[in-house]
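For this view, one protein chain was removed and the others were kept in their places.
Letters are used for the chains, namely A and B, taken in the order the chains are written, and counting of residues starts over at 1 for each.
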Amino acid sequence: MIGKRQLLASAAGLLLAAAVAGTAAAQTFPAGPIKIIVPRAPGGGSDNITRMLAPALEKKLGTPIIIENRPDATAVLGAELVAKSKPDGYTLYLSDNSFYQNPAVLDSLPYDTVKDFTAVTMLAQGPVLLIVHPSVPAKTLGELIQLAKKSKLTFAHGGIGASTHLVGIMLNLKAGIEVTHVPFKSSGPALNALLGNHVTMQFGGINSSKPLVEQGKVRAIAVTGDRRDPSMPEVPTFQESGVTGADVMSVWGLHAPAGTPIAVRRTIRDAVEAVMRDPEMTAKLAERGYHVLANTPEEHQAQTAAIVTQWLEVGRKVNLKE
Amino acid sequence: MTLLRVRDPQRLLFAGFLLALGCCGLWFGWKLPTGTAVRMGAGYLPKVLSGILIAFGVGLAAASLAIDGPRLERWAWRGLAIVLASLCLFGLLVETAGLLVTTVVVILAATAAAPDRRWGEAAVFAIVMAAFCTLVFRLFLGLPIPALP
Partner (left out) sequence: MDIFGNLAIGFGEALSLTNLAFCLIGVLVGTLVGVLPGLGPLATVAMLLPITFTMAPVTALIMLAGIYYGAQYGGSTTAILVNLPGEASSVVTCLDGHQMARRGRAGAALAVAAVGSFVAGTFATVLIVAVAEPMTELALRFGPAEYFSLMLFGLIGAVVLASGSVVNALAMIVVGLLLGMVGIDVNSGAQRYTFGIPNLAEGISFVTIALGLFGIGEIIHNLERGTDRSLVTSRLGSLWPTRDEMRRSARPILRGTAIGSVLGVLPGGGAVLSAFAAYTVEKKIAADPSRFGQGAIEGVAGPEAANNAGAQTSFIPMLTLGIPSNALMALMIGALVMHGIQPGPQVLVSQPALFWGLIASMWIGNLMLLVINLPLIGMWVALLRVPYRLLYTAILVFSAIGVYSINNSVFDVFLTAGFGLLGYFFIKVGAEPAPLLLGFVLGPMMEENLRRAMRISGGDPMMLVERPISLGLLVASAVLLVLVLLPKLRRVRSEAFREA
């Protein structure tokens, strides 16, 4: 008969073995090139951040990083590919807003956003900036909302389901106004339409708008987020301007197929954090509108579920598809 | 009974294609919201365009019975099948077999379509091409296609 003590000992042994095996796997990882699937075309926000980090990550991890673009408008193709990959940490997915919002926006997905993936880290967040053409009389968000109640206004954004579109929807919802949305394929053409005074306002990234704000070609009204953006400290947040709950951030995360060992994910995340916390890199990323977060796999796992749920709730209130 | 003689078979075939495409366009686009001319829905233009295609199809079919045109040439089914099959072969192989093997296989397969094929020459050419493609696309341009299986 096996004694209680023996049982305990063997259990402890097993645990120890598992722990050693885990560390061993983490120590030998990475033993080959790591592939990051970017679900967007080269040149976009998601591609840029990956390509900015890749060279430093290669050095840190001592293995080549291969960036593979699998672009489509909803970022589904790349995600599906990763969901079906081996959960060994050698295939990662660069998740952007679409990844978290797709369950609320699309009718069906070939994977389960929460169950088929496991989180590595939330790389960075970026605020969304509301700008208007200088000919618009409103100087603050309050005045703009008053104006919207009296006359027909339009806002340009970078595509259905993009963060720039969703901020507009949330603002309409929270402020009780009906500003007509005008979709563009990306934020660049949307900004063009604003500069030519073809629309009243636009939601976009800080980096591309900042020089135009400084030149007086457009006027900044408000920015999303809990606090003001350090690169544009004079622009108030939406909350300061009296609208709460409209804050949507652009987000970029890293996900791995479900079942990827936590030790492997920690190794990747630690390398990412070290690379991103390098002051020079942080500054470069900030310049481009990426605010470094690099939280732990556990934190991002909870965060992913929270964001997905949040959008599913919004989707029940407003039609996100139109 | 020369009333319904096909005078322009090429045009009739083209008309058939337009009709088929127009009908597919209507069938698969039926559920899309139509909207109005000033407030177009996603389905407005697809349906209008499908309708125009059907109109073109009907008109051209009628014309093909009325106006003389060139004869229909023979179709080269063999060449057609081999060329398309070798393209598909590339698609099936490239991600698993790697660029080197795929190139050799595709070139040899495609050679079968040439009436004056010379297998020896084609084999040499296939190997040269495989080396060249791997060098240029994989090593020089760094495309993410594996060179070997």
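Methods note: a residue touches a chain if its C-beta (ideal position, glycine included) is under 8 Å from a C-beta of that chain, and two chains touch if they have at least 3 such contacts.
Quick caveat, the model's predicted, so the values are computed rather than measured.
When the omitted chain is restored, the residue from A:D112, A:E214 or A:E313 that touches it is A:E214. By the touch definition given at the top, subunit A reaches the unshown chain through residues 41-44, 47-48, 51-52, 54-55, 67-74, 76-77, 80, 105, 108, 110, 152, 154, 159-161, 180-185, 188-189, 191-193, 195-196, 198-199, 207-208, 210-212, 214-215, 217, 283-284, 287-288, 321-322.
Residues of subunit B in touch with the missing chain: 10-11, 13-14, 17-18, 21, 25, 28-29, 32-33, 37-43, 45-46, 49-50, 52-53, 56, 59-60, 63, 67, 70, 72-76, 79-80, 83-84, 86-88, 90-92, 94-95, 99, 103, 106-107, 110-111, 113-118, 121-122, 125-126, 129, 133, 136-137, 140-145.
The definition used in the following text is that only the chains that are shown with their structure count from here on.
Remark: subunit A and subunit B have CA centroids separated by 39 Å (rounded to whole angstrom).
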